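I have placed the structure first, in the form of structure tokens, so that the comments after it can refer back to it.
Note that one protein chain of the assembly has been removed; the remaining protein chains are unaltered in position.
Each chain carries a letter (A, B and C) given by its place in the written order, and its residues are counted from 1.
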Amino acid sequence: MRETMIVVHERPRLNDPIFIEGLPGIGLVGKLAAEHLIQELNAKKFADLYSPHFMHQVLVRKDSTVELMRNEFYYWKNENGRDLIIITGDTQVPPTDSYGHFEVVGKMLDFVAEFGAKEIITMGGFQVPELQGEPKVLVSFTDLETKEEYKPILEGLPVLFREDEGGAIVGAAGLLLGIGKLRGMRGACFLGESLGYIVDAKAAKAVLQVVAKVLGIEVDMSALDERAKETEEILRKVQEMQRAMLEQEMPQQGEEEDRGYL
Amino acid sequence: MRETMIVVHERPRLNDPIFIEGLPGIGLVGKLAAEHLIQELNAKKFADLYSPHFMHQVLVRKDSTVELMRNEFYYWKNENGRDLIIITGDTQVPPTDSYGHFEVVGKMLDFVAEFGAKEIITMGGFQVPELQGEPKVLVSFTDLETKEEYKPILEGLPVLFREDEGGAIVGAAGLLLGIGKLRGMRGACFLGESLGYIVDAKAAKAVLQVVAKVLGIEVDMSALDERAKETEEILRKVQEMQRAMLEQEMPQQGEEEDRGYL
Amino acid sequence: MRETMIVVHERPRLNDPIFIEGLPGIGLVGKLAAEHLIQELNAKKFADLYSPHFMHQVLVRKDSTVELMRNEFYYWKNENGRDLIIITGDTQVPPTDSYGHFEVVGKMLDFVAEFGAKEIITMGGFQVPELQGEPKVLVSFTDLETKEEYKPILEGLPVLFREDEGGAIVGAAGLLLGIGKLRGMRGACFLGESLGYIVDAKAAKAVLQVVAKVLGIEVDMSALDERAKETEEILRKVQEMQRAMLEQEMPQQGEEEDRGYL
Partner (left out) sequence: MRETMIVVHERPRLNDPIFIEGLPGIGLVGKLAAEHLIQELNAKKFADLYSPHFMHQVLVRKDSTVELMRNEFYYWKNENGRDLIIITGDTQVPPTDSYGHFEVVGKMLDFVAEFGAKEIITMGGFQVPELQGEPKVLVSFTDLETKEEYKPILEGLPVLFREDEGGAIVGAAGLLLGIGKLRGMRGACFLGESLGYIVDAKAAKAVLQVVAKVLGIEVDMSALDERAKETEEILRKVQEMQRAMLEQEMPQQGEEEDRGYL
């Protein structure tokens, strides 16, 4: 295998579909959001993407079968409006391989263009050192016209329009918009604030609530709520641990370190 | 040289051959098993694979000649059933070059397909922190149908069907099944439990006994037994050393560490 | 996207243009100089260069839109002489990807050749451990003939002809001359002495004054002067800090180090 390839299982006819991305990244926010959306909408898988730029390994499943790492395309027929194509998966290209990222994202865009997709929504996490209250959702756009169209829809939601000039969106969540724009596509990126080192269902819920509003669809959040509760529980424990560590005295820490060396 | 290439010395006619892989990896388990199989069956070499993704060096032989690093294909004509193609070799692509792994494994599969191979068995080691009794053999499959076919053959053997969801099989042992599956091939992976930092003939023997059963052939294990005895001897010494180290007191260890700094 | 690509917005007719490069590097000297030149000449952007060898990310702008990392081509029509093509941008290929550097620089040269460019001037910083007086500008050339032509123009300016045999010019500032020379192009490289770890407007001004002289144009330096003043202020503070650190005693430093371990 010398090139990213897509195995197509079905070629659905889609109505002006919006392409939604949620792949692994900070706090697994995008992946959780996309998987929940797929599950709640009962979206149907229609293609798999494999790449020689993904890690050279297979993953084992619970039933003792193995599978190359891959990304998966789902579609959802919307009776009341535009259809959706959703991509999620096991992995992104490793961060040391910029070239591979560009190749994979280019193939994704080639593929969804075949189904008429011209609008892209990407989802992910935005790492913050600490959370103040509920996680906010940071938004950015391919262009100013798209921003103006989204503005009224986003009114009243817990979103922050990014103004951090020179800030970066790394990986597929950024490149899909960047490369898409060069091809005349448009869209927005939604990143949920996250401490980053947990499976952050709280941030995923925040992102998905905003995206559902944008899509004009209802998404039952109860399963994600449950996962979010677990997340919150983990967060509380992490914070307790951190507090406990700060209360320890220097001498004790010195001992810890010595033991660490042995 | 800009692409993986295969130099073919002979083009044997093979009867529905099974493709068996044993390349260097954890504890050299796969390589030992494949080499022993080749030796005992008196299998014949018919092709060499060279790749610009292997290390940029030649290896010196005892007779002062040099050779590019390579993988070697052997075949064995089975009078009582299906023939075998066995691959072993000096090296795999370095772990930093995922792309190279995919290219090399793709070429391997292209090549064995020319001889009609549709089934793949890969062999290797599975690193465990400690061994309890004899090493077990972990098994996984390309698909559920193949699993069902193998099940009765594996009954009574010291195998564990993998259920560690999200666990990985890195390198050729995994990719051959993963990419093969995309091409309509099927097969299984057999990994022998190993402490990983030795040339682990004990694990290789465990794997080969299971694979011989699967292939329905007899393999004389006495040479491997001898090697396994050496391995066991090494293991005993390592364990003694570890026990001795644990019995040492903290102060002494502190001194060791200090000396380590000078 | 699998290759460096250039999106052309306009195809100006240019008069024997000189190609001037100022991309990010040591002290951002080249980028500052190029951006100032573009601003003062009111040069017009006519093309964008994107590359799969750039970092796999988009940059956020103050207005919440995003953009792939890119390099930008500008042109300036000179009423009194030769026109200019100026390139600046967000980034260069990361230093771990030599191949990408060669690809990108090759495409730049292909592109400017379409507009008749045969002469190249590259700008950047040259890291020195300390500055003595005003920063000097180090000059080197594609060939001896070009050197002889530049010599009288550079007379009296604060330039040093490089004689450090085996010294290197890394990245676009060097490769444009090196690859250009293979294609029959010629030119010079101007590097301003810089401490390297600041946005060094002082060095950029030094470089631009020399380059303006070479181009026979007047460039108002007042905006850069202001930026340079800020730089000088920062420099003074850095030097004070360094002096303060050197005056500290050994014991104290030892304590610092211990704390650093915890």
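Here, a residue touches a chain if its C-beta (ideal position, glycine included) is under 8 Å from a C-beta of that chain, and two chains touch if they have at least 3 such contacts.
This one's a predicted model, so the numbers in the text were calculated from it and none came from an experiment.
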item: Chain not shown, its touching partners among those shown; value: B, C
item: Hidden-chain contact residue, picked from the options B:67, B:165 or B:226; value: B:67
item: Option touching the unshown chain, where C:19, C:54, C:115 or C:141 are the choices; value: C:141
item: Missing-partner contacts on subunit B, residue numbers; value: 1-2, 7, 50, 52-68, 94, 96-97, 100, 261-262
item: For subunit C, residues in touch with the removed chain; value: 93, 95-96, 98-99, 101-103, 105-106, 139-144, 147, 161-171, 174-175, 177-179, 181-182, 189, 250, 253-254, 257
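Just so we're on the same page, only the chains that are shown with their structure count from here on.
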item: Chain at the geometric heart of the assembly (C-alpha centres); value: A
item: Magnitude of the superposing rotation for subunit A and subunit C (Cα, nearest 5°); value: 90
item: Centre-to-centre distance between subunit C and subunit A (centres being mean Cα positions), rounded to whole Å; value: 37
item: Subunit B and subunit C: spacing of chain centres that average the CA atoms, whole Å; value: 52
item: Junction residues of subunit C, two or more chains touched; value: none
